[in-house]
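The complex is shown incomplete by one protein chain, all other protein chains being positioned as in the whole.
Order of writing sets the labels: A, B and C. Residues in every chain begin at 1.
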Amino acid sequence: MRIDGKGIIDRTRQARFRFDGRDYQGFKGDTLASALLANGVRLVGRSFKYHRPRGILTAGSEEPNALVEVIGKTNRTPNVRATVQEVFDGLETRSQNRMGSLKHDLLAVNDLFAPFLSAGFYYKTFMWPRAFWEKLYEPAIRRAAGLGSLSGRHDEGAYEKAWAHADLLVIGAGPAGLMAALVAARAGADVVLADENPVLGGRLIAEGGTLGGEPAAVWVAGVEAELRSLPNVRILTRTTVTGAYDDGTYGALERVGLHKPARPDLPRECFWRIVAPRAILAAGALERPIAFPMNDRPGIMMAGAVRSYLNRFGVAAGKRVTIFASTDSARATARDLVAAGVQVAAIIDPRPDASVVEEVPVHLGAEVIDTRGRHGLRSITVRKGAESFEIETDCLAMSGGWNPTLHLTSHMNVRPRWSEDLAAFVPVEGAVPGLFAAGAANGTMSTHGALTAGKAAAEAALSALGRVAGTVAVPAAEDAPYGHRAIWSVEGRGRAWLDFANDVTTKDIRQAAKESYASVEHMKRYTTQGMAPDQGKNSNVGALAVLADATGRGIPETGTTTFRPPYTPVSIAAMGAGGRGAGFAPQRFLTSDQASRDRGAPMIETGLWYRPGYFPKRGEATWKEACDREVAMVRQAVGVTDVSTLGKIDIQGKDAGRFLDFVYTNTFSTLPVGRVRYGLMLREDGMVLDDGTSARLGETHYLMTTTTAAAGLVMRHLDFVQQAFCADWDLRFISVTESWAQFAVAGPKARALLDSLLEMPIGDLPFMACAAARVGGVEARLFRISFSGEEGFEIAVPTRYGEALFRDLLARAETMGGGPYGMEALNVLRIEKGFITHAEIHGRITAFDIGMEKMVSAKKDCIGKAAAQRPGLWGPEREQLVGLKATGPISAGAHLFRPGFAVERENDQGYVTSVCWSPTLGAWLGQAFLKDGRARHGETIRLVDHLRDIDMACEVCDPVFFDPEGGRMRA
Amino acid sequence: MRYSGWKVFAEGLRGNKGWKPAWRDPAPKAEYDAIIIGGGGHGLSTAYYLAKNHGITNVAVLEKGWLGGGNVGRNTTIVRANYFLPGNSEFYSHSLKLWEGLERDLNYNVMHSQRGLVNLFHSDGQRDAFARRGNAMINQGDDAILLDREGVRELLPYLDFDNTRFPIHGGLLHPRGGTARHDAVAWGYARAADRRGVDLIQNCEVTGIDIENGRIRGVQTTRGAIRAGKVGIVVAGRSGQVAAMAGMRLPIESHILQAFVTEGLKPVIDHVISFGMGHFYISQSDKGGLVFGGDLDFYASYAARGNLPMVEHVMEAGMTLMPMIGRARVLRSWGGIMDMSPDGSPIIDKTHVEGLFLDCGWNYGGFKAVPASGWCMAHLMATGESHEVAKRFRLDRFATGHLLDEEGTGSQHNLH
Amino acid sequence: MRLTCPLCGPRDRREFYYYGAEDYLNRPDAGAPGSAWDDYLHNRDNPAGMTRDLWYHEQGCAQWLIVTRNTVTHAVTAVDLVAGRQGAAT
Partner (left out) sequence: MPELIAKGPFDGVEPLVMAGLTLAPVEDGPIWSIALLPGGAKAAAKALKPLGLAFPGPGGISEKAGLRLVWTGRDQAFLFGDLPAGLEGAAVVTDQSGGWAGVTLTGPGAARALGRLVAVDVRLAAFPVGGVVRTGLNHMSAVILRTGEDAFEIRVFRSMARTCWHELAEVLRHLGARAPLSA
């Protein structure tokens, strides 16, 4: 029911929305909850376990009951708090966690079985027969459990992540927060002011009242206007600070577009990373329910929420309201209702000594012991001393006291402190370095107290930041002492709920304690108390009190569970913004990328790079046909492939050679200028890190090549070795991978092809040599190296000429019966030749395993040399690199067994790392690691791949299958 | 008291007033035959199997906090046997077999659910590496199926097959892999051990280890000195500190592993999915929450809480792999303290002190190992000999080079 | 978590790569016994409290850093250049 003249909603702007298929009318400024209440809708959800009818309990993000699904054009969002979702024209919502209609939820039968569904019942049954768990019990449990549902469709919505740096972060824009922001802003500090609500003011809006003689809202508007006028202030409304992390880093979720119809590019939400050396937590306090019998019916609400709906939204939560509270603030709610013309049937205040000022029936020292009303509250039963009586009412406003909203202060493991006078936990100063609580969040309950505390907190922050605070006057405001008496639960016959969302009752807590789950963590985990969407914001302290009572311990001894981020749930899409599709990792493109795609080459991810798999020709049905052709092309004519992804590190200085001697197992200081050498690099633990060729370009100038996969790894490794062990050596190095486009030209006609475009012919450049060259007027580098086994060269030009050179090379190659070749052919060529890749050097492989122990120079120390001497890394028990030859298909990943032995782990002889069909040799070839393999050449071994259904006899041989003398490379 | 459906029914009828404590709350005795330091999953299962398999019932489990308060109560509940190196293979295979009978053995429903685990791969190289793994699993007697892209699509149609940064080439399906209710595992073992006479002593922190000329004598605790001829250190997460009391310096670095759970949702993910390229894995609990996580925060820490960079990385991985979870909201995040060893495999071994045994280095594979770890640790403590399936988990293997490095990342603790 | 790089100033943790304990700086001599290498590569004090470990400013100046910090509170008390330390020279 709307109350004329109350609230800050814009009654000139109507919003039509739907809930469970029915149309309703709200106003701009309404939440779904306030609009539903205004329309007299009380039943909005079903509880998690018993599927009890539930209504709206709160007016904030802590809402445990009123969770709904918001239906968008392309997708839907589950578990949306009706108390947070703002209404707009066209908003479509529906209730969730029901089978059938909300009113007639079939799963409500669970409530009848409640006695058999007590805490932890599922740990004690469903164990027989074994197979029934997955097939029967669990599916049933899963279907019944859960709340809202995802659509299963990709979330196409726009999301954003952003950073902000400030001197001061103010969390919450109530009296304390606004005052703190104002004081800090006037002193010139960079301030970020974040508040969960669309409007500033917090309790000042919810409670109304006056500040400095004027309506609170007017004061708020004045402060907001000033803050918005200052360039050093950033106001983030609809923004919840969700986590406190190390060194002044805070996570915050901004609801950017959720209160509007979806718009392209408009983020639904933005996840902020806010960095501030100081922060003030002014998040206020949360009101506690009372665990009295049958306290979960729609219409039973928090007193503060009832007050907020009245003052902020102009909505009466009921026609005939009763109050059950042990706080003065709830009595104020009653007075606000009366003043607004809403009937208050009675005030039930358990405090015998509480004052009576309201002109309504007040029952002191009384308690509510029962309620009625199937889908909404109809009446309550009150017990006063010996007598008990019934009161007709459709809305009960309850208050068992207030809990400071201190969650962020315990995100770093420091547990809050119990305050006897407040009967609540309060923050421990310094719990989160740089974060200071002020106002109700710190246990200062009066408005004036909050204003003063906010001012003081800002002044303290300013002096810590080395700034001087100006004089800011604190407006006169309500300053009554915090009148309350803790009341946790009321004894009675019916169930009394603590955790509404998870259906945890006082009985469950007492049972858990009795069953040995008496520590607070055990109780929580056994009963699921506090593990629902509200994370126990409404119920944890009450549950703790009940547990303390059940175990005969005090509340502080019983302790509290740790609060962990996020304060309110954050969507995966918001924290994962930017990760969708290709955004997850940078994409790296070769200069030849377009030219390769122009030829229809499928591009394969290798690390962050994209490289061509093969270059299909018309008439080729499979990748293998193309691959076979490309291999033959290289062997018989000439092939061109882009090798720019290999890491290139330019190393210069008098000690460059000495440095390479230290990081490579073999010696480079003796390498003549103009020559290239294959190098093996170990990790300090003796395993092979990487391999590649390094060239000596000048007396003090080397160029190291790494594999594509290990380029970054090697750079980091070299930086470490140099900075840690030889910082004073005369040498510097830098990656030049991106500065050069480099292409391999291989095959019998490679020389002819290159001579046709180089300004000077290759001449007698020997194998494993390098030289400066010029092509098309451009400085180039020429290396005579081969990864294919053919006479091969690599030509490098500055990156900007890469595409032009690649296209030119292909054009020329094609006139010679050659052309481009891709990763597939490259892999076949290297296997035929016995070269290894990271499929072989996979991190568990030593130089000995690949037969390169002689490459570990005995004359010098090098990284990894010592650890490689460990006894377990030598001898016949080690699996050693071998070649495999087979007449039929074989597979990488297969394991090797002695013929005649059972195929089981105990008999495992090794495994296959790479295989290919060799068009050159007309056989299936493989590389494998085999126990004592080098001694077993010629032996027949059984290759078994269960997964691909392959069982093949192979000949063990030397890994070099093709041209073992290397005549073709040196030709 | 034996648990059963009938018991639940009967208790329901009389208002659940008859339930008895799941375990006693005894005061520590002056002496025990064996002491287990650490009341986590591994410690409790060690005590249970000492009693059940070896008849050693005069045992105390000393827990500085509350039972199951360590990583057994802070993990993503995945149970699998998909290792490929001899040494790991047989151990986790043995563990999975124990899991499959655990409910009836413990008379406690730990909700072990074999919903199937899929490891996705994104290149031919990864496919072959997983093939090697899958074949090793089958050679060990476990199960594995290699799925191609279409096979994965059939199983997990909601993944993003079109736009994800690292296209899905296929996956290795481990049908017997799955999940269990983590707390229930600790409680089930605790109750079962207690019923066999083991004393479970909570809020009892070990402050010293008494050694006399190379032999264990007992321990000093916040509840007094307790003597024992055999002591097992089973405190993954704190192994370094406790071992130091016996003068040991371990090959272990402690790291944070964060994990996340969303609000409850109706069933949407049936399997356990692991996305290697993104260091992301996910499953859905019976309560409906999506339970997921990623890699370590990577810096040594005992804070049991992490920071945003890894949080964001995990969420981004989820969004590139399966954007349908975008609107699920993360309800809670937590961090466990991982014993990271230099080869990613655990240690179950004797120490230089006679009668002092060590069970540690579980990296982030500890949960699924709970049954076999206790089984083998109990065997070692009872017989003085390593159990057949755990004989490679030696403390000296790093010195000798007999490594069990599944990741192949070498002697850098946080890379495993 | 933020580290103040001696060259680049305060930066978010995500710009850095973590290696491990400071031990990795104390590389034994080539001839040192196996136990020395075992300690160097594997065994750690792994303190719950103050520690010194190695970070690399990968997205920044590419410097290796020695960070003095607390493993329980995550408080960072000092960040120094590896290259600038005593004995960096050999």
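Details
The rule we apply is simple: a residue touches a chain if its C-beta (ideal position, glycine included) is under 8 Å from a C-beta of that chain, and two chains touch if they have at least 3 such contacts.
For clarity, every value in this text was computed on a predicted model and none was experimentally measured.
For the chain excluded from display, the touched partners among the shown chains of the whole complex are A, C. Screening A:Arg273, A:Arg312, A:Arg383 or A:Arg564 against the full complex identifies A:Arg273 as the residue touching the chain left out. Contact with the omitted chain, checked across A:Val338, A:Ala804, A:Met855 or A:Ala923, is made by A:Ala804.
Summary of contacts with the chain left out: across A:Arg263, A:Lys617 or A:Lys854, the touching residue is A:Arg263.
Within the complete assembly, A:Thr591 is the residue of A:Asn295, A:Thr322, A:Thr447 or A:Thr591 that touches the hidden chain. When the omitted chain is restored, the residue from A:Gln25, A:Thr74 or A:Ser739 that touches it is A:Ser739. By the touch criterion stated above, the residues of subunit A touching the omitted chain are 158, 160, 162-165, 190, 228, 235, 237, 256, 260, 263-267, 270, 273, 275, 578, 582-583, 585-591, 609, 650, 652-653, 728-734, 736-739, 757, 759, 775-778, 797-805, 808.
Residue positions on subunit C in contact with the hidden chain: 7-12, 14-15, 58-63, 81, 83, in rising order.
By our rule, only the chains that are shown with their structure count from here on.
Averaging Cα coordinates per chain places subunit A and subunit B 23 Å apart. Shown for subunit A are the residues that touch two or more other chains, namely 245-246, 249, 273, 412, 684-685, 867, 870. Shared interface positions of subunit C, i.e. residues touching 2 or more other chains, are given as 1, 12-13, 17, 19, 34, 41, 73-74.
Remark: subunit A residues 48, 75-79, 113, 115-116, 118, 121-128, 130, 133-134, 138-139, 141-143, 145-157, 159, 161, 243, 245-246, 249, 251, 271, 273, 411-413, 507, 511, 514-517, 519, 521-522, 525-526, 528, 531-533, 535, 564-566, 569-573, 575-585, 587, 604-606, 683-687, 838-839, 842-844, 867, 870-873, 891-895, 903-905, 908, 911-914, 944-948 touch subunit B in the complex. Considering their complex, residues 245-249, 273, 275, 412, 433, 684-685, 715-716, 719-720, 722-728, 861, 865-867, 869-870 of subunit A touch subunit C.
Chain contact summary for the complex, subunit C toward subunit B: residues 1, 12-14, 17-21, 34-35, 38-39, 41-48, 51, 53, 55, 71-74.
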